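One chain of protein is taken out of this complex; the other chains stay put.
Labels run A and B following the written order; every chain starts at residue 1.
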Amino acid sequence: MQQDLRSVEAHQSMNLTIVRIGIITVSDRASRGEYEDRGGPAIRDYLTEVLSCPWEPVACVIADELELITDTIKKLADNDGCSLIITTGGTGPARRDVTPEATEAACDKMLPGFGELMRKVSLEKVPTAILSRQTAGVRGSTLVLNLPGQPRAIRECLDAVFPAIPYCVDLIEGPRLTTDEQRIRAYRPPGAKP
Amino acid sequence: MQQDLRSVEAHQSMNLTIVRIGIITVSDRASRGEYEDRGGPAIRDYLTEVLSCPWEPVACVIADELELITDTIKKLADNDGCSLIITTGGTGPARRDVTPEATEAACDKMLPGFGELMRKVSLEKVPTAILSRQTAGVRGSTLVLNLPGQPRAIRECLDAVFPAIPYCVDLIEGPRLTTDEQRIRAYRPPGAKP
Partner (left out) sequence: MQQDLRSVEAHQSMNLTIVRIGIITVSDRASRGEYEDRGGPAIRDYLTEVLSCPWEPVACVIADELELITDTIKKLADNDGCSLIITTGGTGPARRDVTPEATEAACDKMLPGFGELMRKVSLEKVPTAILSRQTAGVRGSTLVLNLPGQPRAIRECLDAVFPAIPYCVDLIEGPRLTTDEQRIRAYRPPGAKP
């Protein structure tokens, strides 16, 4: 981690900002190696396809433990300098699904509009979309976003909310994210400082 | 109550699962007998029409008292073995409307997607649908769902959310609910364990 941070500092001193993005796969089975993590790679592929600014992932796979998820979000935000943290998994109604609670515990403020929109777009596909409790929030200058576990649902949700993410990161004083406009058009209001 | 539980155990020992569903009418006036309870019977009629598995109602009519509502939800879930508890009434903005707060106090986790969808479908009928604060949550292996008080609104809301209820009850390790597919098609994702 120290080395990672130094490497970021080195890039910054060369006037290159490399945006760090945390990708947390929350899954008991994947964390024990009983199951291949498909959610984390799906998020990484999506970001590679969509982002046009330099970025690097900080990925991890952890169990569905409330405190562990909260601590991992805090560490990625505070120690690893992630400007955006995306979780996958643990958002359903089952006993072990605690990602939204862990996210709320790590965040200063919540953004209910993300969950509302993601459920709305998923609901066009499956009626069980209402079972998803996924949300988003802000910790300091870091945006934290929950996604479901299924790769197909991950893409649907990201397509829906990504246009608002770069401006959100601007507003919380994070780095400037840019996107491939052929793929996702990041919206910034007219008059927003460039 | 003891007798009811023994009766369920007897059925289970014969390999017959009878799903128990709590129906709580929350209304000061109905609880004092000043007003006929129309919400509770509307829910019962709906379930009779839609469910194809054996089930039995555990119904009660109580006043709009926060602690009483919370305790009744807990009792129906923990002592009476209800897998699904549906409330009617007490979800508006008035001073005595406290059903959502009582539900949250009884639940381990909340499912905001239910309230969002029910308000959305009610909003197609009346602009005052946004005044409803109805929600859903999970206590242990029991799904708790708030509905409004009016029989017409009860049916609209149940039609909207019922397709997701059987799979939700699966996920929280409750019994397998089945529906009359001509009436409501319960959705379970491909690959969900039967």
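A few comments on the model shown:
Just so it is clear, a residue touches a chain if its C-beta (ideal position, glycine included) is under 8 Å from a C-beta of that chain, and two chains touch if they have at least 3 such contacts.
Values in this document were obtained by computation on a predicted structure and should not be read as measured data.
In the complete assembly, the contact with the undisplayed chain comes from B:115, out of B:115, B:137, B:151 or B:175.
Only one of the listed residues, A:42, A:111 or A:177, touches the absent chain: A:111. Counting over the whole complex, chain B has residues 92-95, 97-98, 100-101, 112, 115-116, 119-120, 123, 126-133 touching the chain that is not drawn. In the full complex, chain A makes contact with the omitted chain through residues 109-114, 116-117, 138, 143, 161, 163-164, 167-168, 171-173, 187-189.
Heads up, the rule we're going with is that only the chains that are shown with their structure count from here on.
Put simply, the C-alpha centre of chain A and that of chain B have 34 angstrom between them.
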